[in-house]
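A single protein chain has been removed from this complex, and every other one stays in its place.
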Amino acid sequence: MKTINNFYLWGLLNFYYMAGNTFGQLFKLLSFGESHGRALGGVIDGCPAGLELDLDQIQTELNRRKPGQSAIVTQRKEPDTVEFYSGIFEGKTTGTPIGFAIHNTNQKSKDYSHIKDSYRPSHADYVYDKKYGFRDYRGGGRSSARETASRVVAGAIAKQFLGKIKINAFVSQVGDMKLEKKYQDLDFTKIESNPVRCPDMETAGKMEAYIKSIKKEGDTIGGVITCVIQNVPIGLGEPVFDKLHADLGKAMLSINAVKGFEYGSGFEGVKMKGSEHNDAYNNDGTTTTNRSGGIQGGISNGMDIYFNVAFKPVATVLQAYETINKEGEKVAAQGKGRHDPCVVPRAVPIVEAMAALVLADHTILARSNKI
Amino acid sequence: MKTINNFYLWGLLNFYYMAGNTFGQLFKLLSFGESHGRALGGVIDGCPAGLELDLDQIQTELNRRKPGQSAIVTQRKEPDTVEFYSGIFEGKTTGTPIGFAIHNTNQKSKDYSHIKDSYRPSHADYVYDKKYGFRDYRGGGRSSARETASRVVAGAIAKQFLGKIKINAFVSQVGDMKLEKKYQDLDFTKIESNPVRCPDMETAGKMEAYIKSIKKEGDTIGGVITCVIQNVPIGLGEPVFDKLHADLGKAMLSINAVKGFEYGSGFEGVKMKGSEHNDAYNNDGTTTTNRSGGIQGGISNGMDIYFNVAFKPVATVLQAYETINKEGEKVAAQGKGRHDPCVVPRAVPIVEAMAALVLADHTILARSNKI
Amino acid sequence: MKTINNFYLWGLLNFYYMAGNTFGQLFKLLSFGESHGRALGGVIDGCPAGLELDLDQIQTELNRRKPGQSAIVTQRKEPDTVEFYSGIFEGKTTGTPIGFAIHNTNQKSKDYSHIKDSYRPSHADYVYDKKYGFRDYRGGGRSSARETASRVVAGAIAKQFLGKIKINAFVSQVGDMKLEKKYQDLDFTKIESNPVRCPDMETAGKMEAYIKSIKKEGDTIGGVITCVIQNVPIGLGEPVFDKLHADLGKAMLSINAVKGFEYGSGFEGVKMKGSEHNDAYNNDGTTTTNRSGGIQGGISNGMDIYFNVAFKPVATVLQAYETINKEGEKVAAQGKGRHDPCVVPRAVPIVEAMAALVLADHTILARSNKI
Partner (left out) sequence: MKTINNFYLWGLLNFYYMAGNTFGQLFKLLSFGESHGRALGGVIDGCPAGLELDLDQIQTELNRRKPGQSAIVTQRKEPDTVEFYSGIFEGKTTGTPIGFAIHNTNQKSKDYSHIKDSYRPSHADYVYDKKYGFRDYRGGGRSSARETASRVVAGAIAKQFLGKIKINAFVSQVGDMKLEKKYQDLDFTKIESNPVRCPDMETAGKMEAYIKSIKKEGDTIGGVITCVIQNVPIGLGEPVFDKLHADLGKAMLSINAVKGFEYGSGFEGVKMKGSEHNDAYNNDGTTTTNRSGGIQGGISNGMDIYFNVAFKPVATVLQAYETINKEGEKVAAQGKGRHDPCVVPRAVPIVEAMAALVLADHTILARSNKI
């Protein structure tokens, strides 16, 4: 009798597919593309109609993420120009899916040939090989941070949808060098004025020098990005599983190299007593302090939302190291290629993009369930 | 002409519904129930057939979460007995949805009457009222942490499904009192031997005394729970949006009072150089260190997964405080009722439950896309 | 090295779970329960708050579906009383998930022992056994039409949500005995006045006599249910995959024993020319004819929606028959037990319930994407 086991006859005894390519529930991004394929891109599904789009601004966001923009980031050259195929008519969104692509033009597969047969420490090489039984060594394929270009495009559209809601991310720590000022004392217009994307020029200068020294050693260093969201209406977020900060946390943790997320008082807040930690109300419903970080019970309360995102040091160091090959034998290796000594300056627009996607999704969600 | 605006004629001009009641993609929990309704419960949809269930163990997990279990938790009395309606036959799962309910028996609505007209600081009262235009003041309704009882039931089943994968959470910090030992040096069998749920008896004793002193003041204190997952197969997690740690992060951040999540080297890891942070391979693919925290590129690598979850101090303090009422006028108020001085001891089983739900979901997901 | 293949070590080498237990996108029903388990039930997730519920009316709908209500339906006795656990407070919905259960009280497992070892023709026995490697012979388990009781509860709530939108289904054909009148000429208040649920009393009488004669033979007969939805606002339905009639079709085809669905001009319409088939507009946007069946391009146009649903004859005949056993050997068998000679009278409330669920879902969906 033929049964479901016939599947085995189809030559697809061992197959796999990669899940988890869509982000969002109502304002959604389905991302496609590999680092060394023909194009990356995506479809934004659920963006409301009638939104006047500033296409230059979208390209500007992509440029903030792209390689080669300064001396402290990877020197790869990728033009990263986005083309839109649908969902936009005479400069406005039509409410239908927005398809877009970013063609790959400068992929040097040979740059990766030296790592073809061994697993780079603290990279995804090993788990990919174990999970999928194969490995696209040419820059990580789908696991490459190049995929985040699609997120930046979608996030740039989400930002424009969000209108008065303003999202500003910046570098607040590189290694153990911390920006000590509170975000309220910073001038966000300074973020783009330096290659580190730290709005305090003095700290930015020190961070830049530090990253350069790290780069000289062929080493890398971690960092923290702080993100502040202002002019948020009250009421975004769902009370049980889809709390606003839970979705922000997932969004941030889905960015390559992220190791931690905290909002409001965060990990420091655990040391406080309730009587110290509680935010007292003003008559207008705002609070005198904001340890809550703009979210109560998973729902925005109208105060600024702020959170920190921890990035580990980039795993590719331009030094000699020992690792294993596919046979489990120890092999000597040498880091090569064009890589970032510190990922946080280029990750700033990615953090903003993911935050914008979460806010846009929760805006639509809130409107859909509160009418 | 009649159009869609006819909706307005139905007497439902301003309506809302609460979204986000389901967790998981393939192994799912849909949770229902309010803190002061007839019953809480849920449906577990996607649990494989043939799993022999230890029902006593499920009740044991519920008992770990329930109030009144020790002197340092709330003294409310709730028996929290779970009844199963479907999906289990002769002690085994049948692969069909598992419906269950926990009947509420001891809800004292009057305990909350004193807060009916004012907003408690750092509670969800205010945002609920603004979002939904109404407020169930009787213990928070759906936003109450009582909802997590349903999660503990589902998590207990997920744990049994996970078999050899072992999940142990414990209290690692209360206020600024930290457990200094590494998790590798702890005896997890000691977790349940003290009311704090800290596996180091000496630290546990200090923490217990500290929580009692906080309670005496009518105050509350925050804390950190560390969770360790062992015997994890390689290959759980998806490379792009649904990274294993991103879903763990969302799960943890969806628990009431959580302010932060970090895994592996976490926020400390940002201070390290890549050459220090990278985990070197042994011949068998394990690593000599585990700063990665058992996950690479969003996919489990077979090493222990470990993470920290930050909980803020409970907002209800048994002290006098000032707040505002619905009219925005300042009012004096006094915290009353039976509340936890520190939430982390009772949150330990909730952290484990959510971790189990994520692991079970990713196990099914991995099997469904890698065949 | 341990890999994902470790799954095989867990004693769950061959497992399955049953998918597809949820209906709807925003107004959702997750159904649970087996025909011979402790209880059936479900969770309605997405029902707006503030809806005043007539609980008696819900029970009335359940009674329309229940066995033993007349001489022409199965004589099984099931009280089918629904209990609500959450989401309703002081008679109104709260916008949170509505959990409910219908306890099973009269399951006679022995009634099915005679079919334990053989496959009933045109039943799901054989495919279940092949798909899942096991079979719950006690009345079909999850595949039993008893599951539709949960749908009737949810549909009854959806009906009340729909307010002025009126859904009336009735039996329009039994065997080759057709109700020849147009639905416009029928009095829907007569539907419940006879056990067949045909609003034309003369035809109903003939159908009833015919079903009784079929029953006497120990045989069964098929039928058609027509459903009419009136007072529909313009704008329900999505233009591409989720066309209103596509979702209605899926809803109807998901009911046990359904073999076909047609709306508006249906299969007869294919014979017409465009010039004959097109519905001309009146000045107010209504149409002089309604071959479109109230839906254009997948979107409701404000005219009555009407459709037909074809039900095959019940497979269980109380006659001797030949079949095969698990070993593939021919065996003689004899139909026994309490079964419906014709399923359509009891299926009328199920058709209405599924139609109500589709309309409610598309109402919320339309409101969520047109704001």
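Chains: A, B and C, in written order; residue numbering restarts at 1 for each.
As a convention for this text, contacts are C-beta pairs under 8 Å (C-beta built on N, C-alpha and C of every residue); 3 or more make two chains touch, one makes a residue touch a chain.
Since the structure is predicted, the reported quantities are computational estimates derived from the model, not experimental observations.
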Absent-chain contact - pick from A:24, A:46 or A:249: A:46
Pick from C:131, C:166 or C:336: which residue touches the chain that isn't shown? C:131
Spell out the interface residues on chain A facing the chain that's missing from view. 1-7, 9-12, 14-19, 21-22, 30-34, 37-43, 45-51, 84-87, 89, 94-99, 101, 132, 134, 136, 141-142, 161, 163-164, 233-236, 284-285, 302, 363-364, 366-367, 370
Which parts of chain C face the unshown chain closely enough to count as touching? 14-23, 31, 119, 121-124, 126-128, 130-132, 142-143, 147, 173, 175-176, 214, 217, 219-224, 234-235, 238-243, 245-247, 249-254, 256, 259-267, 269-285, 287, 291-293, 296-301, 308, 310-317, 319, 321-324, 328-330, 365-366, 368-371
What residue numbers in chain B mark contact with the hidden partner chain? 1, 3-4, 26, 46, 95, 130-131, 328, 364, 367-369, 371
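The rule is simple: only the chains that are shown with their structure count from here on.
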Interchain centroid distance [CA atoms averaged], chain A/chain C, Å: 45
Roughly how far is chain B from chain C, centre to centre by C-alpha average, rounded to an integer in Å? 38
Numbers and ranges of chain C residues touching at least 2 other chains: 1, 3-4, 46, 95, 364, 367
